[in-house]
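Report on the following structure.
With one protein chain removed, the remaining protein chains of the complex are shown where they sit.
== subunit A ==
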Amino acid sequence: MKSPTISAARSSAMRSSPESAGRVLLRLLDRGAPVLAALLLLLIWELGCRLLDVPVYLLPPPSAIVEGALAVSPSSWGGHIWATLRVSLLGYALAVIIGIPLAVALANSRLLSRTLYPMLVVVQSTPVVAVAPIIVVVLGAGDAPRIVITFLITFFPIVVSTVTGLMSTPPELLELSRSLGASRWREIRNIQLPFAVPHIFSALRISITLAIIGAVVAEFVAAENGLGFFIAFSTSFFKVPQAFAALAILVTISLILFRLVAMIQKWWFPWSLPKS
């Protein structure tokens, strides 16, 4: 009774195995391709630096960067990471808290959009990096100037995208809302804002990476800790590998935050994702 089943199973396994094994390998390659490419790049980087004898202060090899990272105490890294993260997230939160309601106001009032929009464009056209020292002089020491600088960099994309999203509400739905005699506030909350969610989230994703840039720019100008400060400080003492280590941490933080925003959209607003 048993043997035919087993042999049947075996033969079917044998029949399907070459195909599926090939497929599995392909899928693994497909999945692992980005990682493999990154590893390969690191290897070329490392070998290139060693073979060509590139001075460490010009381009440190990955091994030197790891060494540099380990030379700094974890608590010291923690302090810098926390400082940058705090400024980025506070500036970002401020941009969201001010930007979205402002966008709602702009989208719903012709007068406001006519008067405020040009001003916003002027603010956006002013290079924040150039204004940063002035902001520091005005707001003094502490987190405040850095948060304001981060806010200024992140705020505009949020406002513009949210306005675009709010305006993309089908006019028929607004007519439906009005034909029901629903209040303006309900119309905004139940119809306009949900319709803007896809646009809002694409802005939130861009802005979270801008927030890190904002914090680093602010720390270049005036700070006593933070990863931006640490990079400026390290390079001024030619500790280039440490600066590269800080850079790698910044990139990692940026990527994690970006993913996090994308995850929040996926968890809370799955319907807002384009179907792929």
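Details
Methods note: a contact is a pair of C-beta atoms (placed from the backbone, for glycine too) under 8 Å apart; a residue touches a chain by one contact, two chains touch by 3 or more; residues count from 1.
FYI, contacts and distances are computed from a predicted model.
Protein name for the hidden chain, per its UniProt entry and selected from "Anti-sigma-W factor RsiW", "Methyltransferase", "Competence protein ComFA" or "ABC transporter ATP-binding protein": "ABC transporter ATP-binding protein". Considering A:Ser177, A:Ser207 or A:Gln265, the position touching the chain not shown turns out to be A:Ser177 (whole complex).
Counting over the whole complex, subunit A has residues 170, 172-173, 175-182, 186, 190-191, 194, 197, 269, 271-272, 275 touching the chain that is not drawn.
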